[in-house]
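Data block below; observations after.
The complex appears here without one of its protein chains, the remainder shown in place.
Chain lettering (A, B and C) follows the sequence in which the chains are written, and residue indices restart at 1 in each chain.
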Amino acid sequence: MQPNFSMPLRGIVPPLVTPLIDNETLDVAGLERLIEHVIAGGVHGIFLLGTTGEFASLSYKLREELIRLSCGFVKGRVPVMVGISDSAFAESLNLARKAAQYGADAVVITPPYYFESGQPELLEYLNRIMKDMPLPLFIYNMPVHTKVMFAPETVRAAAEIPGIIGMKDSSANLAYFNQVRYLLRERPDFTFMVGPEEITAEFVLMGGHGGVNGGANMFPKLYVDLYKAAAARDFDTLLPLQQKVMQISTGIYKVGKFGSSYLKGLKCALSVMGICSDFMAEPFHRFNDPERKRIEQVLEELNYQELL
Amino acid sequence: MQPNFSMPLRGIVPPLVTPLIDNETLDVAGLERLIEHVIAGGVHGIFLLGTTGEFASLSYKLREELIRLSCGFVKGRVPVMVGISDSAFAESLNLARKAAQYGADAVVITPPYYFESGQPELLEYLNRIMKDMPLPLFIYNMPVHTKVMFAPETVRAAAEIPGIIGMKDSSANLAYFNQVRYLLRERPDFTFMVGPEEITAEFVLMGGHGGVNGGANMFPKLYVDLYKAAAARDFDTLLPLQQKVMQISTGIYKVGKFGSSYLKGLKCALSVMGICSDFMAEPFHRFNDPERKRIEQVLEELNYQELL
Amino acid sequence: MQPNFSMPLRGIVPPLVTPLIDNETLDVAGLERLIEHVIAGGVHGIFLLGTTGEFASLSYKLREELIRLSCGFVKGRVPVMVGISDSAFAESLNLARKAAQYGADAVVITPPYYFESGQPELLEYLNRIMKDMPLPLFIYNMPVHTKVMFAPETVRAAAEIPGIIGMKDSSANLAYFNQVRYLLRERPDFTFMVGPEEITAEFVLMGGHGGVNGGANMFPKLYVDLYKAAAARDFDTLLPLQQKVMQISTGIYKVGKFGSSYLKGLKCALSVMGICSDFMAEPFHRFNDPERKRIEQVLEELNYQELL
Partner (left out) sequence: MQPNFSMPLRGIVPPLVTPLIDNETLDVAGLERLIEHVIAGGVHGIFLLGTTGEFASLSYKLREELIRLSCGFVKGRVPVMVGISDSAFAESLNLARKAAQYGADAVVITPPYYFESGQPELLEYLNRIMKDMPLPLFIYNMPVHTKVMFAPETVRAAAEIPGIIGMKDSSANLAYFNQVRYLLRERPDFTFMVGPEEITAEFVLMGGHGGVNGGANMFPKLYVDLYKAAAARDFDTLLPLQQKVMQISTGIYKVGKFGSSYLKGLKCALSVMGICSDFMAEPFHRFNDPERKRIEQVLEELNYQELL
């Protein structure tokens, strides 16, 4: 269960969008283009089947196919992390085994997201699942969707479990994540990645290891440059890049409704850019023409060709 | 897609506990005993793979096996409803097909429970899934776990979709459910079942069709008698039965912590009663000795043998 | 601290709308008309400064004036209950003293609603406030606005505190309220009133004492008749009245947005009916013409003159 990459993992790891033709069919050509696009942009890893990858909406068959194809396209050029979050313990393990079989480097797991666990139950859950886990594991904090936070003390205890090597926090609550990092200050090998791209700069400046940023699907180089500037404490480079990131955040991700505007805007932009299909798995749907026009306009305002 | 039972369905339909030996193995003997027990108690149907059945924690293989075995044990004596809730559209359909294949009578679905749908998305979701649905479907409102309510107007529109024949509401919010029922007052064929057993009496008195009550796993006759007394407006019979139901609710379901006390207490009581194993699927765990002792004591106070 | 009315209190107690001319001025004539209207309709008490009375939006000066004027208009014909909920302990006591001074019969209190109390803190809060309380007190459960529920065990313990004589539950969760009632089954003197008018019938049928129903501002006789029919288990009378109540609930209370549609619809209808002004205290605003037209239309569909 040694990770196939030096720890802590540092840099930008896009939570890969899952290109779809319909609810049951991958856009395989789009997937290959997307993977080449982000690797060309310099990303430090790829995260399959995260929230941005609509993992929860995909059949297990499709998830397996996505892991197999993606690992094949990546060919070891960057580490591949695979989301195995599920409400069912056994299905998470099944996915982990597929991930190992196809050559992924690590897996990533949220709390079970139908029933709400208490913190002792959450820790026990991690203990039990690690007994049969074929790959190193990142904890994935995503309370908006799972209803449950990993309490800082739970993370501290979980970090003692062999095979648990890092954490991705998508709560956007940096006060919380700083508490977690402080509790684990004696663990320089433990990786801390932050979800929201709007705070990756701050996070890296203060010692965080990197960002699992959805925008890196579109503009991998921008986020990689942001990461490098923050890691180098090069504010002259960093601040204009941060403005671009905020322009994307307030432009591309705020067009739709119902809390899915981020996902819809991101997939729409990738389609406008010619990278992959914007089909979305149920219960979501791609933007209609007026919203797509708005995304096209934001991309133009961004001079997006120059960001590539 | 005609239901194999006269509509509306009326009476008590236990959301069947899933007896387990371990996380991956059914307690088959316990399952058979449990089914015989509830049918002997006079229940009007059986609901597999609901929240009480820990559906979200079970592998698909186990869910299929449970459907197959249960339909075999029931042998058509009462209608069988099967929970097909899932975060993934395709897996819900897969489960529905298994349910049809093994002879179930209807299926039951919550909103997808990782991503939060808006109401128009929810209605569209139902529209699409019904296109390929091999069995009649009940809507299942369970906002504590799914984060999303079916708005009354969404239910009204959903009731127009062919094949959607009823609704189970586990919100415990009877003001809400009365609004739904009022909007559908021209649809005498549409079934309304309420989840919480603490309000089944009220609900049936005022025209509701019945209860999907967890306690009917333990004491099917009690809940069937309660239902009958409420349907007959026989208050002299009803009120003492309601006291028993409340004694169970405040005794058996309030021993544990973390929001899972209902499930743990119920499974523990079934084990104390010799009906089936109290093993719980991850992320939950059976009661330890002190809590089990407490359940034994509550059962004694209930004179539970007389309730059978 | 003996209540000036026989306990338990039974029947319909409208949570009185506060008629306003502007943010700082009572519509005194409207207030008098409203009080005469509800007393003429046969209500069993009046509840000032509840959520329906927009208590939290009113200055203390206005609250005091409302108490003074209302007690003067009522002249002891029915018991007057006064909401004293506040985030500040001392202000609640101040209001209670004003209520006593002007001749009110009881006070009503929610948990403090800025800071969230734990259950032991909530019980201690009640203990302390009762030490100086000049009037009997009803506990008021209103979790949507206060974020905190009174746990059933907290109510059981609170009912031991001298001077605490009843509870109003506006959670709409009748399963919860049935648990509370069961825990207090040895206290026939303790009053249980339910907030949502959609469930008053059920609640009274099963032994609850009555409803604190907003709709009784408009149609006191309807709700009083509903109460009486439910108390008499006269279903032939009850069921058509319940349909009227649901017509009001789904018609009058569902026109606006932002969660305040109930208050806006209710005040608008009272204005259309010529009873009092529809001005609303900040942060809310009366309906504009299109919404008002819709309310007029619903009132016509109700044949509202016949309900008076």
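Rule of thumb we're sticking to: contacts are C-beta pairs under 8 Å (C-beta built on N, C-alpha and C of every residue); 3 or more make two chains touch, one makes a residue touch a chain.
Quantities reported herein were computed from a predicted structural model and do not represent experimental measurements.
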item: Which displayed chains the unshown chain touches; value: A, C
item: Of C:G45, C:P112 or C:G265, the one touching the omitted chain in the full complex; value: C:P112
item: Residue, one of A:G76, A:P120, A:P162 or A:G207, that touches the chain absent here; value: A:G207
item: Candidate in contact with the missing chain, chosen from C:N23, C:Q243 or C:Q297; value: C:N23
item: Residues of chain C in contact with the chain not shown; value: 23-24, 54, 56-62, 87-91, 94, 111-118, 120-122, 124-125, 128-129, 145-147, 257-260, 281-285
item: Residues belonging to chain A that touch the chain removed from view; value: 152, 172-176, 178-179, 181-183, 185, 196, 198-199, 201-203, 205-207, 233, 235, 239, 242-243, 246-247, 249-250
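Simple rule for what comes next: only the chains that are shown with their structure count from here on.
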item: Joint neighbours of chain B and chain A, given as chain labels; value: none
item: Identity of the chain that, by mean CA position, is farthest from chain A; value: C
item: Centre distance in Å when chain B and chain C are each reduced to the mean of their C-alpha atoms; value: 34
item: Distance from chain C to chain A - Cα centre to Cα centre, in angstrom; value: 49
item: Two or more partner chains touched - positions in chain A; value: none
